[in-house]
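Please read the structure below before turning to the comments.
Complex shown without one protein chain; remaining protein chains in place.
Note that the chains take the letters A, B, C and D in the order they are written out, and that residue 1 is the start of every chain.
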Amino acid sequence: MDFGFKISPSSAINLDNVDTVKFEQLHDMEPDVYKCMACGSCTSTCPANRFSGMSMRKVILALQRGKEKDVVSMMRNCMLCGKCTMVCPRGINTRHLILSICRIYREDGK
Amino acid sequence: MGKLYDELLKDYRAKEGLKTCINCGTCTAICPAAEFYRYDPRKVMDIVQSRDEDEIEKLLKSDFIWYCGECMSCVTRCPRRNGPGLVIMALRNLSARLGYFTCSEKGRQLYPLTRILTGNILNYGYCVYPDTFKWEDHKESGPVWKWHLEHIEDTMARVGANFKGEGPGVLRKIPRESLDELKSIFDVTGGTERIETVEKFSRAKAGEMGMDMDDYFRETFEHASQGHLNSDGD
Amino acid sequence: MIYQGKQKIWADYQKEIPDDHWFYVRSCIRQNFFPGAEKMFLEICRGLLKKDFYETEHHTTCGGIAYHCDTIPQETVMTIVARQFALMTEAGYENYVASCITSFGNYIEILETWKEFPELEAKIRELLWKACKREFNKPKYVAHASDLIYKYRNEIAARAKFRLVNRHTGEPLRAVEHIGCHYAKMFPSRSIGGAEYPYVLSGMIEAWGGNVIDYPERRHCCGYGFRQYHVKANRGYSISNTYKKFESMEPYHPDFILTNCPGCPYFMDRWQYVIAETEGKTYGENGYGIPVLTYEELASLVLGYDPWDIGLQLHQVAVEPLLDKLGIEYDPSAKYKGLNRKDIMRPELPGVLRCC
Amino acid sequence: MKENIVIIGGGIAGLEAAGQLLGLGYKPIIIEKSDRLGGHVADWNCLFPDMTPAKDVVGRLIAGATEANIFLNTEISFVNKLKDSYNIMLSNGISIITKIILVTTGFSVFDASKKEEYGYGVYDQVITNRDLEHWFNTGNDRRIDDCGMNAVGFVHCVGSRDEKAKNPQCSKVCCITAVKQAIELKQKFPETMVYCFYMDLRMFGKKYEDFYIGAQRDYGIRFIRGRVSEVSENIDGRVIVKAEDTLSGKPVKVTLDLLVLMAGMVCNPDSTKVANMISLPIDSDGFLKSRDNVADIIDSPKDGIFYAGACTGPKTVPETLAEARAAALKIHLYNKTMQ
Partner (left out) sequence: MRERFLTGYNDFVLPFVFGMLFVLTYCLIGMIRLIMQLPAKDRKRFFLSLITPKILFKDIKDIFLKCLIHVDLWKRNKLLGYMHSSIAFGWFMIILVGHIEVFLYTSNLGIKALYYPIFFRYFVAETESTMKGSLIFFLMDFFLLVILSGIALAIIKRVRSRFFGMRRTTNPSFLDLVGLYSLWAIFPLRLLAESFTADISGGSFLTKSLNYVFTEFLSNHANMLPAWWAYSCALGIFFCVLPFTRYMHIPTEILLIPLRNAGIRIVNARKGLAKAQVYSCPSCGLCIDACPMGVMKSNIKDTTVYLNRQIRRNNEARIEEISDKCLLCAKCTAICPVGVEGDKLRIAQRSMRRYNFGPDYSNIDTSVLSEQCNKFVTNQNKNVSLTDSKRVLYFSGCMTALTPAIRKATESLLGKAGIEYEIMDRDGGICCGRPMFMAGRFDQAEQMVRKNTEIILGSGADTLLLSCPICYKIFREQYELPGITIIHHTELFGDLVSSGRLKVRKDDTKYVFHDPCELGRGCGIYEQPRQALSAAGDLVEAAKNRKESICCGGSLGSLTLSFEKRKAMTENALTNLTAASPDTIVTACPLCLNTFGRYADRPVEDIAQVLDRKTN
């Protein structure tokens, strides 16, 4: 029976269900990924931010929250220019991190 | 007219609800709307407290402020004694007054809501009344409700209601003089003016959308675009 | 769960409730959907317990739903409420009891706002005079009807014909309570038991022999959301919230749900029907739903009233499995009859949800 | 030097001040309500940033103060103001006349059960920072599964920065304590996922930031910026925590085997009691009011009465000790001018 509306899935991030296998793989390659303190310097300096909403801070966060699809769409316009690496106060090598993400994760977010 | 923020702060609900937000997110964490809509009450608070006129105007014209269910769960938990739910009410009030509500799909729903609810109050003295609670518009009310409506004299009598009767009791007929008093209250407190404002802006919007008011009613009452709920577009 | 910990908190939220002489105002939604509940409230309080409850036909809606649907300004709702207070004052009462949680929250909120902004109260008095030529005293005490049933819970228990015990197993029934959001969330101190572990319904269940189950989403809103239900386009929000609650309570296998809010039993009852029809999922045993009762209905049942006299036939979810557990005798053929067993047909049966 | 100096409170501030005063040739009197010295620090296991064992610190302080007159299990019954001195009547019947009082009554740990939504005292698996330290010390707590746990959470700012809890102040040390405890827990249970729910991380002290970086990089502790809104218990008795992941703007929930509440420092009711007896003012944050919060934090507005430590606000151990030393010196100079 169609009532004209339906149940919507929750937007809440359930950390119990987040698959961390790939993130652990990433962490093995990029131990510094844990060092992000979400200051947002990378986002504010990113030239791709205005085009695809790229934000390294959000990328790191989204990966830990199992939102891989968001990551791929944010990274769509990353130019690998290295500004985020330059400004990161925690010295995270974000450029290599980006390349590693491109190697580990897949476009369909799987 | 003054600046939007100042205008907003004239509302007692904003006065009560907006102190200083520290962006801790306690409100969003338990917000039923944040869980299913693309909505974050913390951001609403942050925008309002930023006093950024452009952002506040955008907010007033957006769907964002219409997602709240006014359950007030946020009020319980805020460590700074804010009431995001109250601020939302003030924002909606302002949006309705200024006619900004017609700029968003969820805002435009104010038209059917006003027609149904104020109609019920002024005609019957109830917010919800069987004569206007049609099964066709509320299929979820189930076959029981359909049956109940079809035999309402009997079902009401069976449980001892005073349906449309004189004197006190369940769903009694509210005396004419009381309804007149309600109308008078609406007239002096701005209730009538609000109904007219909503009507006026909705009429303009309906014209813009090329609809007559009945179509506009159905459209705003029934239509939900993609992108509001979290499930949309994923 | 540490019960003593909850008791400690309950001790901090006990309010004094006058025993008698109340001015009673009704709930819009309950009159529509659970007309028997309000009838039973007065029946129990007046008829059984011999308390003084006054009702006037001149009272109206408090306007709370319209207000929370943002269709009327704050001044309008305040003046409507002021008129209700004027009716109380004119009738010579000081204790005001509301049948509706939205109203209850509305009254409390208005009184608190007036306390904080006395100029607003003065303005409303002026407006009321202008509109209706009435004056009012603020009630000395505002209660919700469930507060009173809570208060009388032991008296009711003493007269009870049934206890909330499964007749077949002898085990106490597992009850889930759901408190209307506006009962305690805005002003926890005006409630019984506070906002986090409200005691008003738990107290009844305990007093009548049942077991209260605490489940993770107990505090979550039923999903009414005012405009999120009244506008058809938004009802996905409403059902999603209820669904979340049912998913959370499912592992505890509750025997029934007790509510104190007008909307909540309607939504928790009807959304079970919609979930069953759209998702094919039912939460009760054997394809039934979980019966959702109001506190008056439950009180009436334990007091031995006939289930069809109190209007349980107007629930979509069948209450019969609960009645069987309680050992309450009922006449299945009388369920959908009118007065004097007048045949008025019966509702269609839903496709998935099992009903009687 | 016959002058009586009364130190109210035998925590680390009282002990350190007593030790210093002994060194200056005084014979201070310590009045301690409980049956042992060392105050809250004695309940702790290790202290940041160098993980110094708390018992070493307390042990050294006690050793340095043994020469003082120490009254344990003693409370102040009342205080009479004489012309230029105070007559202090103790619960053990002794009365002391003194011109100099040092208030080192310290703080109380916020009663976490007051934050009802976190369910301390209601849910089995919710403990406080203090409970955790107790477990570090004794290894004895049925709530902590020695076989390891799946996930543990820390909630910062419990009863701090919270107007509803009537304590809008930052409790200063909880951030670093949470990070410290998270690391210690992770050292014991390396497989456990540890989450910290914070509003701001206030890593102001020496080497605190290193601690924080280490917690992230070396221990993989997950920091979630969002205040926990509600805790509930699931059918297995584990707790479900709800917060907003404010950095992604989405509600977040997680099921935990243990939730540690970082209960903050609030003013010790005993401080208030003492303050009432000697008519000392209370500051707007609920702690004792100093003559000046910048230049004269250890001076009360009354001559001859001094403060040291957390009775005037949340303090770290080194800050408390520094104040105690400063107070001892101030008392010494005050005594000289009196003569």
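Note that contacts are C-beta pairs under 8 Å (C-beta built on N, C-alpha and C of every residue); 3 or more make two chains touch, one makes a residue touch a chain.
Source: prediction; values computed, not measured.
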Can you list the shown chains that the absent chain is in touch with?
A
Any idea which of A:V18, A:A38 or A:V87 touches the chain not displayed?
A:V87
Which positions on subunit A touch the chain that was left off?
32, 45, 47-48, 50-52, 72, 75-83, 85-88, 91-93, 95-96, 99, 102-107
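The working rule: only the chains that are shown with their structure count from here on.
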Between subunit A and subunit B, what's the gap in Å when you average each chain's C-alpha atoms?
37
Can you list the residues of subunit C that touch 2 or more other chains?
195-196, 219, 232-237, 239-240, 244, 274
For subunit D, give me the residues that contact two or more of the other chains.
117, 225, 230, 242, 245, 250-252
The subunit A residues in contact with subunit D across the complex are 10-16, 27, 31-32, 34-38, 57-58, 61-62, 64-65, 67, 90
In their shared complex, subunit D is touched by residues of subunit B numbered 22-31, 34-35, 40, 42-43, 76-81
Which part of subunit B faces subunit A closely enough to touch in the complex?
34-38, 139-140, 222, 224, 229-231
